[in-house]
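Note that one protein chain of the assembly has been removed; the remaining protein chains are unaltered in position.
All chains are identified by letter, namely A and B, in their written order; residue positions are counted from 1 within each chain.
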Amino acid sequence: MSAKPVLDKVRDVVNEVDFNRFRFWFQLVAFVLFVYGGYLAIDLGSKLPFFSCGYNREGRAGVCYLLPLQHQLGRPLAMLFSMASLAILTGFLTFVLWFIVLNKGWCGFVCPLGTLQDWISALRRRMGIRFSNYTQGQFAQLTKIKFVLLALMILIPLGVGGGIFSRDMSPPFCLICPARMILPMFTGDFSQFTVDFSSKTAIFMTALGISITALFLVGSFVKKRFFCFFCPMSALHYLISKPALLKLKKDGSKCTRCGDCYAVCDMEIKEIADDVKTTDIMTDDCTLCLKCVASCPESGALKATFAGIPIFVSTEAGFIKRMNKGCQHGK
Amino acid sequence: MENEIHQVIPIQPAPYSRSRQAGEAQTVLDHIVDDFEENPAAMQYFYDLFRQVYCHGDEIPHSGKLVGTTCIQAPEELIYAFGATPVRLCNGSYHYDQRGADFMPAKSCSLVKATLGMLSSDNVIPKIGKPDLVVNPSTCDQKKKSSVMIEGMGYQVYDLEFPNVKESEASRVYWRRSVREFASELRKLTGKRLTRANLKAAMAMTGRAQAAFRALHNFRRQTPSLILGKDAFLVTNAYFFDDISRWTVAVEKLNAELAERQAAGFRAVQSKAPRVVFTGSPPIFPNLKLPLLIEEAGGVVVADETCSANRMLYDMTAVDEWLLNDMVDSLADKYLKPCTCPIFTRNDDRKRRLLDLVDQFKADGVIYQAFSGCQVYEMEYRSVAEEFNKAGIPMLYIETDYSPDDQGQLSTRIEAFLESLKNRKKRRA
Partner (left out) sequence: MKDLARYCLGGMLALLLIGNVTAQTGLDEHSAHASSDVVRPRPPENATPEERRAFYQKRAAERVKAGGGGDPVAALARTAPGNATLDTAPVKRTQDKSTPAKPEEPARASGRPAGMGMAMRGGGPLWLSDSPPSRGDGAARGGMGGMMGMGGMAMGGERGGAPSKRLWLRAGSDPQKSGFAREDGEAINETLIVRPQGPIEGEALPPPVDGKKNLLFDMPVQGYYRVYASSRKLQGEVLNVSVAKAEISNFGHGGDEEERAQALVAPRVLESAPIEIVREKAPDEKTFFQLKSGDEQAFVVLQKGLPLQGARVRFVSHEGWSKEAVSDEQGRVNFQIIRDYFPPWDDFKKRFKASYLVIAEANAAEQGMFKDMPYSSVRYQTTLSGNYYPSPNDYRSYAWGLGIGLLIVLFCGTAVYLYRRRRLKPFREVRFDER
């Protein structure tokens, strides 16, 4: 018995998997791990490339890198430019190492806030309410926001360290991040749902944070993956995504541009359907959820590769199987 | 004078089966069935079907309202979902082509003329009954202009507005809206409501049919071929009017037989037979002139890029959320985005599709049929030829119509082309 037919069989099973179900369970496990893992004394460090929120003190199994990053950048300038800042560099490298493994797959499969948005979407779907879309013009404008937020997220802590801004503005992104309020809730901590009246800056920042959380709840109800569009982590990911191991590849010659991938894309990325030249098709908005691969009827047109090895490839058989399932149950 | 008895001898209408039209179909069908050896047994269903419908003029039963479509862009899932039955009105009969010449300039597309001819005759073959609604997507000029003429023949016509640029977001938005409006038109026609369950069931039905077609399509990748192109065209032609479930079952049976053939190492053609991809104006029974000429001459049509076969059934719809809004939008996208019809401004997708087909089906050459008068195909010839030139793929361009007059001349050209493909193959080997 040669290993080849076995391998082919495994490949077929993977490619024809009921992808949505697989992803649902994967996300659920990841959510439980990162929101409740702390109770099992799991601690994966503080350089995680997704929103495993540090404010969820009890349950977190690791901490989102943006929290320590902002704090490190917020050191007094004298200290920032000293040897002590080597820690910033090593911290960043650790973050990059984490990131490289799954690329933006952290967003699509692991990020608790992303999972939460998918669940809110599922709720809407079950209620039979249609989702909203951006127009192309809105998309082109909104997609820049995450880079602006990333820049602010770096500049404001520097300003805090330099004494320009109040310490009540630190860490700026965490203060406006919905994950800070929502994830601790899952371990019974509602203390983030307060307005801090201790100073004017604190009032502003906490009120802004609450407003954005409220927007998040409304937004993710009508728009799939509403927040990911504005996520500075996503922007940071994109900037360092070149050496990542998990990749989304497209073979333009096999693409019929039918737009099936675009139709299922939570992030409304048009390139996935229309671009037949780029092989590395992951864009800045992509969450690498791989739904596009699962919904592509052209064998080999889209695939996810890990370190160059295809691990999930679009196949006709897989498409038909998933499609039939959709027709019968409809999720 | 008054007492004179005029005995009017009523002209007995000759039975359809003895008409010139039936004869045309009979000849082609006999040719398809008898002049080739070892036709798949499962093809018998289709042979019988065409014999009954085209040669005997038997009626085709249908349920619900009948919605005629003049193009593949009319979303049939929606029609099924409203409990109506779609039927494709595109016709391939030379008899109707001649009749239709009354409506269109002499130098116009045979297909459009034949369709008009069919609709204008009292005795419509295939005998599908009078459509309650004719959906006419605004694709090419000739189809657009037939709209009013069809209306003049006493049909209710719905112009389904179709964009002629497909890359832009505006066209997507426009088309999605058109499809939504079409759905509300269907609601008016049928008095039924579109529901998730109905549309899902309809999509499951067409999805199964498409899966069966894709399986057949994939069997044709096999070298040497398991099935001839003329049979494949007959199968997809039957999809125009046959009951979709019955059709699917028949295709699945055919696929099963092809699987057996594959296992048994069966060859439908010689291993040296040149493999041809067919593109351009659609061959519709009984006008299977070109595919038959190719396969008579020892070639085999392994794949096609025409709206009577591949383009009609190949592309499948993916839906993210099985809600009506999402399903209808996804359907709309499927009918617009992958379409390789030449009516669009650009034809990059068509060129890529053709190159991919040649590559995937290991074809030796391409035969490009343009109905004289079908300007869009005629105009696209140049760019497609250039593309193939670049890729080093030989292509034969044939301008023809439904008339059988040019058969001799065409057969010479095709034979020469296939011979050159053979030589090329030999040289390469």
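As a convention for this text, contacts are C-beta pairs under 8 Å (C-beta built on N, C-alpha and C of every residue); 3 or more make two chains touch, one makes a residue touch a chain.
Quick caveat, the model's predicted, so the values are computed rather than measured.
*Asks:* Can you say which of A:37, A:68 or A:232 touches the chain missing from this structure?
*Replies:* A:68
*Asks:* Which listed residue, A:121, A:143 or A:170, touches the chain dropped from view?
*Replies:* A:170
*Asks:* For the chain left off this view, which of A:42, A:215 or A:240 is in contact with it?
*Replies:* A:215
*Asks:* Quick one: say which of A:135, A:278 or A:328 touches the chain that got left out.
*Replies:* Only one of A:135, A:278 or A:328 touches the chain omitted from view, namely A:135.
*Asks:* In the whole complex, what residues of subunit A lie against the chain that is missing from view?
*Replies:* Residues of subunit A in touch with the missing chain: 45-46, 54, 57, 63, 67-68, 71-72, 74-76, 78-79, 82-84, 87, 90-91, 132, 135, 137, 163, 165-167, 170, 190-191, 193-199, 202, 206-207, 210-211, 213-215, 217-219, 221-222.
Convention: only the chains that are shown with their structure count from here on.
*Asks:* Just curious, how far off is subunit B from subunit A if you go by their C-alpha centres, in Å?
*Replies:* About 45 Å separates the centre of subunit A from that of subunit B.
*Asks:* In their complex, what parts of subunit A are in touch with subunit B?
*Replies:* Those residues of subunit A that touch subunit B are 125, 128-131, 135-136, 252-264, 266, 270, 273-274, 276, 291, 295-297, 316, 319-320, 323-324, 326-328, 330-331.
*Asks:* Write out the stretch or stretches of subunit B touching subunit A in their complex.
*Replies:* Touch residues, subunit B against subunit A: 167, 169, 173, 196, 200-201, 203-204, 207-208, 211, 214, 218, 314-326, 329-330, 333-334, 337-338, 349, 352-353, 355-356, 359.
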